[in-house]
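Shown here: the complex without one of its protein chains, the others still in place.
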Amino acid sequence: MAAPVAPAQPRTGARAAIPGRTLRTDRWWVSPAISGGVLAAFAVYATWAAFQNSDYFARPYISPLYSPCIASICERARSGAVHGIHVPSIGIFGPWWGISPAILILIFPLGFRITCYYYRKTYYRSFWLSPPACAVAEPHKRYTGETRFPLILQNIHRYFFYAAALFAALNTYDAVVSFRNTRDQWGHMGLGTLVLCANAVMLSLYTVSCHSCRHIIGGRLKHFSKHPIRFKAWGVVSKLNKHHMELAWVSLVVVALADLYVRLVASGTIHDPRFF
Amino acid sequence: MADYEKHAYDVVVIGAGGSGLRAAIAAHEAGARTAVICKSLLGKAHTVMAEGGIAAAMGNLYPDDNWQVHFRDTMRGGKLLNHWRMAELHAKEAPERVWELEQWGALFDRTPDGLISQRDFGGHRYARLAHVGDRTGLEMIRTLQQRTVSLGIDVYMECTVTDLLKDGDRVAGVFAYWRESGRFIVFETPTVILATGGIGKSWKVTSNSWEYTGDGHALALRAGATLVNMEFVQFHPTGMVWPPSVRGLLVTESVRGDGGVLRNSQGRRFMYDYIPDFFKAETSDSEAEGDRWYTDKVNNRRPAELLPRDEVARAINNEIKEGRGSPHGGVFLDIASRRSPEYIKKRLPSMYHQFMELAEVDITKEPMEIGPTCHYVMGGVEVDPDSAASIVTGLYAAGEVAGGMHGSNRLGGNSLSDLLVFGRRAGMHAAEFASGLSSARPQIAAADVEAAAAAALEPFEREGGENAYSIHQSLQQVMQDLVGIIRREPEMQEALATINDLRAKTAHLSVEGHRQYNPGWHLALDLRNMLLVSESVARAALERKESRGGHTRDDYPMTDNDYWGKRNVIVEADRDDHVRVRQQPLPVPPPELAALLEEQH
Partner (left out) sequence: MAYDLKLRIWRGDASGGELVDYSVPVDEGEVVLDAVHHVQAMASGDLAVRWNCKAGKCGSCSAEVNGRPRLMCLARLSTFPPGEPITITPLRTFPVIRDLVTDVSFNYVKAAQVPAFTPSKDQPQAPFRMQQVDVERSQEFRKCIECFLCQNTCHVIRDHEDNKEAFAGPRSFIRYAELEMHPNDGLDRRRLVQEERGLGMCNITKCCTEVCPESIKITDNAIIPMKERVVDVKYDPVRFLSRRGRTKPG
């Protein structure tokens, strides 16, 4: 037996022959199952909603999945020619574009979520089972992590963050203009206004609490003491960052609900209750 | 002998705590081929348990602080029985040693000016302890460990030394076994630095880990070195008392340094009833003055809770004995009613977690229950202050295993600085000695190696004897009950008799299993050391017929400055563990240093 001198080369002894892929006695599979279920449900709904290509605008509300409205029909909707969109739109590129604008739009917010450090943890655990839970063996023979294509692309999260910040601003704009009524007069508030506001707030908090944001705003500094303002900002983002997981889930659910709400109003299924 | 794994070095350090690693770094930097041997994994040494800080008169918060004040505090804390030269070197060199750690990556808490922050501790005139929250020892060990590794020093982990090998009067090598495999290993070396720490595992209620079996003390005795001050064992006033499984676990003095107070079951701050004349001048006489001291140290004297540890431990012991203790046999340490929860969590994070996790007590809401716990041995190998050399050629000692520096009682915070100052000195001087040897290096005798191997394997030869665990428990009980905080002659005689019995049992104990990672066997070998050291403590304690510092005699309750204040008790032994004690005059400080001790507050 070689000498355990530190530093030394690791010895190549065998591991303990412990039975089973885990000896955990708790219900370790519950959490990844729930996370996976919710993520899958959102994916199904978002795909369906994105391909609907209708019922995403009900003056003054627009679905966050379709914002900014790049379809030319929105121009007409904005000018008051129509009050809701429940026909396939004509794309920005001209009449030949027949695909839903949501497909183009969603690249950015979805890309942000897919490369998000928190969601990565969740889907690696729930879908890839890598690992399914701590101290539970994963089923894969080989593992290279995020060192190769395509997963090395996770490193571009920062660019999606910049885009997501823009989208958070657009969603905030949508929430602000939802205080106008169907005749563009300020002073309106319906249930839809609240829904869009909730969406804008949650989306902004989720975006700002992102790890990339935390790095850019101050985390990358070596001397906080030389940058007091960025240090303060880093402190605020760090506080939010602790709740990144909660914000990720809440903002995800809210964005789906917001789309659903606009869809129900636009299709005439329900009527938007007005507060004033 | 050819069967054994063999290595040759210039300097072999036994122990990888603060002093051992600091010594190894110094020896390596002086050009010596250096090895460190430790019983545990690297970085697990008992130094990690040190919480409060490193005492060094840097004067970052109080510019009036300097080495002279630190020297005076140390000597007075030790009731003037310290070796003056060690206290002087320690006070002078500690700041340099702390700054050096920073150069190696340590991150101490800072003052608003960006300097190292310093905290208050018992017996220190000024806030003096460089610290990192309450995990200073961890910071120190990690810094030294990382330095050691980056220098490429060889570390033999989980390796236990059972014998020092000699060539005539000189150190020639060490004999050890791998804990992992049980195989033997021989180091040829002209110098050995003992840095093995303390002896606390011979007591039942102790803050010390299993490693503290007095190996270095015992190795030194058998090699012909002398021990000094062995009667002085520090019982830290604040150890946990409940639940039973953590009884003795340390509660840092920082709790009091940061505002915590001691109360008995009647709610009284009883420490104000126990201020001895010796410390009257520098201790507040009212709770109000003590409370003001935390913010204004110039115009107020320190609270009675921050008296040296021996005073506080005795006071607590007395309160409990007289029936004013807490439900689980301690007293109350209260910081919850005196500081905000945020402050407590920031300053004492590990204490907060320790009580939360192990006792389900929230120290920001309720008081802790604490009682004295065996913590530190002031006594150790008698060394030359400047070089840390023992009387055996080639044998050095630093840190807790060395004696003299702390006299009869150690101040909190002086331990970590002691490790650094004398660890470095030991390393430097051992390296220098080794480099001067040229070709005349001592040789190991094959017969000595065979004898050491046979002795180590003895427990396997027998069957049906008692097991090591039960003998260990008996020893702990005896030392706790009969050679504890308060001592009496008949009890110590009884203890000596019991130790003798236990030694006979140890000679016949047997271990089950084989040599590979066998804790029962390891303990059997450690027991021999524990018994030798326990006897040394008991004999030295019998010899000193007065009460002073960490040695309180019920039958001689007074401090006798005229006779015992001028004498050390020296312990010697032969290779068969026969212990003798004798008295020896205490070194007298030169007039300019003596004058510092006279000066009143």
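Which chain is which? They are A and B, in the order written, and residues in each are numbered from 1.
Keep this in mind: a contact is a pair of C-beta atoms (placed from the backbone, for glycine too) under 8 Å apart; a residue touches a chain by one contact, two chains touch by 3 or more.
This structure is a prediction, so every number in the text was calculated from the model and none was measured.
Student: Relative to the complete complex, which of the depicted chains are touched by the chain excluded from display?
Tutor: Per the touch rule above, the missing chain touches A, B.
Student: Can you tell me which of A:A41, A:I152 or A:I270 touches the chain that was removed from the display?
Tutor: Once the missing chain is taken into account, the touching residue is A:I152.
Student: Considering the whole complex, which of B:Y62, B:W210 or B:Y274 touches the chain not shown?
Tutor: B:W210
Student: Given that one chain is not shown, which residue among B:E139, B:E319, B:E382 or B:D448 touches it?
Tutor: Residue touching the absent chain, from the options given: B:E139.
Student: To test your reading of the contact rule: which positions on subunit A touch the chain that is missing from view?
Tutor: 4, 6-19, 22-26, 117, 120-121, 124-125, 130-131, 134-135, 137-138, 140, 142-147, 151-152, 155-158, 211-212, 214-215, 219-227, 231, 241-242
Student: Just the residue numbers, please: which parts of subunit B touch the chain that's not shown?
Tutor: 40-44, 46, 48-49, 58, 99-100, 102-105, 107-110, 112-117, 132-133, 135, 138-139, 142, 146-147, 149-150, 157, 180, 209-211, 242-246, 249-250, 350, 353-354, 357-359, 467-470, 473, 511-514, 516-521
We adopt the following convention: only the chains that are shown with their structure count from here on.
Student: Give, as an integer number of Å, the spacing between the C-alpha centres of subunit B and subunit A.
Tutor: 57
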